[in-house]
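Here is the structure we will look at, set down as structure tokens.
Note that one protein chain is taken out, while the other chains of the complex remain in position.
Chain lettering (A, B and C) follows the sequence in which the chains are written, and residue indices restart at 1 in each chain.
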Amino acid sequence: MELNGVEIEDTFAEAFPIKIARVLITGATKKWALVAAQEATGFGTSVIMCPAEAGVEKVVTGNETPDGRPGAYIQICTFGYKSLEEQLLKRLGQCVLTAPTAAMWNGLPKAEKQFDTGFKLKFFGDGFESEASIGGRKAYKIPMMQGDFVAEHSIGAQDAVAGGNFFIMADNQMAALAAAENAVDAIALEDGTITPFPGGIVASGSKMGFTNYKFMKASTNEKFCPSIKTKIKDTKVPEDVNAIFEIVINGLSVEDINRSMKAGIHAAVTVPGVKKITAGNYGGTLGPFKFHLKDML
Amino acid sequence: MELNGVEIEDTFAEAFPIKIARVLITGATKKWALVAAQEATGFGTSVIMCPAEAGVEKVVTGNETPDGRPGAYIQICTFGYKSLEEQLLKRLGQCVLTAPTAAMWNGLPKAEKQFDTGFKLKFFGDGFESEASIGGRKAYKIPMMQGDFVAEHSIGAQDAVAGGNFFIMADNQMAALAAAENAVDAIALEDGTITPFPGGIVASGSKMGFTNYKFMKASTNEKFCPSIKTKIKDTKVPEDVNAIFEIVINGLSVEDINRSMKAGIHAAVTVPGVKKITAGNYGGTLGPFKFHLKDML
Amino acid sequence: MELNGVEIEDTFAEAFPIKIARVLITGATKKWALVAAQEATGFGTSVIMCPAEAGVEKVVTGNETPDGRPGAYIQICTFGYKSLEEQLLKRLGQCVLTAPTAAMWNGLPKAEKQFDTGFKLKFFGDGFESEASIGGRKAYKIPMMQGDFVAEHSIGAQDAVAGGNFFIMADNQMAALAAAENAVDAIALEDGTITPFPGGIVASGSKMGFTNYKFMKASTNEKFCPSIKTKIKDTKVPEDVNAIFEIVINGLSVEDINRSMKAGIHAAVTVPGVKKITAGNYGGTLGPFKFHLKDML
Partner (left out) sequence: MELNGVEIEDTFAEAFPIKIARVLITGATKKWALVAAQEATGFGTSVIMCPAEAGVEKVVTGNETPDGRPGAYIQICTFGYKSLEEQLLKRLGQCVLTAPTAAMWNGLPKAEKQFDTGFKLKFFGDGFESEASIGGRKAYKIPMMQGDFVAEHSIGAQDAVAGGNFFIMADNQMAALAAAENAVDAIALEDGTITPFPGGIVASGSKMGFTNYKFMKASTNEKFCPSIKTKIKDTKVPEDVNAIFEIVINGLSVEDINRSMKAGIHAAVTVPGVKKITAGNYGGTLGPFKFHLKDML
């Protein structure tokens, strides 16, 4: 298969279930909404050793927010609801409540699962807080040095999908990187998904388990390592490829990830030097969700 | 006291001891060094509920880095060395090793305390890694999808200072915020310090303990809350002040924090609408370090 | 009238006819499309002394561009088609043809008026250029150091509207500025309009003619100057207002300007410290287009 002259391998990305909480952070301006959103989603690339996977989903105008101010949706992901509630409390309490001009709103008001994170955070007000209804949302006004912090009572969460992915193979590291940046820019405009790695990009695609060391949860995927391709018998790095970046996508639904994978792949193949697009799977043993690249054309 | 027509209260900031590890992250360009630095220092505002306090200290050119590429120094802070080592392993392993084009270098090569974080991370290479000497540093090359990740063997840490601070009081929230932004921009050019809160700014200066609720570690500092100043008998909010932002500064030494507090205060008072600068202390009961505002003029 | 608690004066903005050419600039990534777009639209605030009024209209994804790469629409405005053609040739030839990875496309392919700017620029190829059809557009590939520059044959232009505007009055300069920034961010997402001044904002709203000097085309509008309001008898600066910024909007149609004025005003009034919104007119003597603020609520 080909797209824009770039080979698309007939394979699939394998993804697995996760829980996602979704928060809408508003600010006095777009800049300040994003400052809070970025702090709250940092140290959030992979649940292997981060306390959560997290990222900014999309930016919205004041037309789409309860307080009429610009905002950013973020997603926070863990395997269970208990750890998710803890992460919400910590990340929103430490990185949004503390952020200049930020307010926090429920990003999944219709979800069945609701955490009372706003209610819990209101106790920071030490009795000086008050209840308010803003844009139809039940919220709290907590007096602070900057003025009032506004927190909606509940934050919703739901079953979701983690680990949607594709690999960008190019003849040169800078070409692979520009293609990855272009893919992440395109995905950033889609609803429902995040790319939790730094800048949305994974430099270090890994395999589960190990070959030589016995104590690692994950290790480098040597079959996809260009710098040692001549030493690995069954390398999967094509001869004309010298760098690979992976884009990992989490999202609220299979449809969301499908749409974002498609947008990202279509953006990646426009960059000169890109040779091939493939995807990561474990032969279907890892997760129940399969995203076939042939459906992305 | 006055500076540029703004009242400077004759008080002091009170700070306390912390441990700081310092890492130099380089990248193919300044942008990519910063992408890794920001991910690695996110979710890092306050040790009250974040696993570490963390921030970007400063950006450097290739003249000052072992591999000749542009870089960013970051600091990661916790109360003890054990938790610091754990944070280094997790944040560098998940947010720098995974970041496009990033490499990690020891930011305190002369410190007595050294963690072998690079050595531990090399096992991600699953036996395909190799040792290298780059710019005089003992390092590892770990084959990855993007090419090789380079990690220096050791990362140094030292006794340091947390909680340097000052408060910017203005007649209007946007004036206080522009002044805070200006202060953070100025501090970003100084060596040795970070401003760990979102955008470098604290919206929610707190008091230790509580007034009304009995179960909070920290709660809003109601005496500094403009929106309820008429209800609080001994409010410390001047009549013409309607918003306050705090700048919190961690640093390698007392001298570093002194210099950054001075730079920040001088920048803040140039913004129209700023009425007063003060600082947070607990009467000398919290920490051994005192930063007197009269020394900042 | 009021919006979000802010007074809206019952007045109108007065606008006048202009010619607008519209160009779509694509790049390898969004960043590089914007680098070219910003250079090409600089030194373009007001035709009083700039050779054109110019600005970036909006950013688009590869789904909406002939070459599948991300892009930015720009508008270039002058009073007549002759000067407009000259500006197109100079700005596209010097700021887009020279820009890394940029390509130029017709932003008004259905307009009656078409300039053959791409055809003229192809002569830079000195005979080495070739014709191509890309995404259904007739274009030229001009060999250059970076590779090929792609220029569509024609660039369209049309009758349009300049000088849509509103004034943001606030109690403090930083509040007025944050509100102006918020308004410009909102307008940037609307189709068909630009805000040609620096950062989209006018600090120096002017009157036509003069009071004291006899040789100026335009001079400060002293009735709207907060710093001298106590000296000007018929000042229009309310007592609680200490800073005013103006947003000036050019656009392809009356409808486009209406939509952008509305979006901008709704964004501005959410910022704390904003006291009043009004607009600039000359009693109907300047231009045939009137935009009534009462229609923006």
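In this section, contacts are C-beta pairs under 8 Å (C-beta built on N, C-alpha and C of every residue); 3 or more make two chains touch, one makes a residue touch a chain.
None of these values were measured; they are calculated from a predicted model.
Annotation: of C:3, C:188, C:202 or C:263, C:202 touches the absent chain (contact as defined above). Across B:46, B:182, B:204 or B:220, the single residue that touches the chain missing here is B:182. Contacts to the hidden chain, counted on chain C, fall at residues 28, 32, 35-36, 38-46, 48-51, 54, 89-91, 93-102, 123-128, 141-149, 167, 173-174, 176-177, 180, 197-199, 201-206, 210-213, 215-216, 218-222, 224-228, 231, 242-246.
Residue-level contact of chain A with the missing chain is found at 171-175, 177-179, 271-273. Looking at chain B, the residues touching the absent chain are 4, 28-31, 61-63, 67-70, 147, 178, 181-182, 185-186, 189, 263, 266-267, 270-272.
In this section, only the chains that are shown with their structure count from here on.
For the pair chain A and chain B, the fraction of shared interface numbers is greater than half, so the two copies use mostly the same residues to meet.
Set against the C-alpha centre of chain B, every other chain centre is closer than that of C.
Per-chain Cα centroids separate chain A from chain C by 34 Å.
In this assembly, the C-alpha centroid of chain B lies 39 Å from the C-alpha centroid of chain C.
Distance between chain centres (mean CA atoms), chain A to chain B: 25 Å.
For chain B, the set of residues touching two or more other chains reads 173-174, 177.
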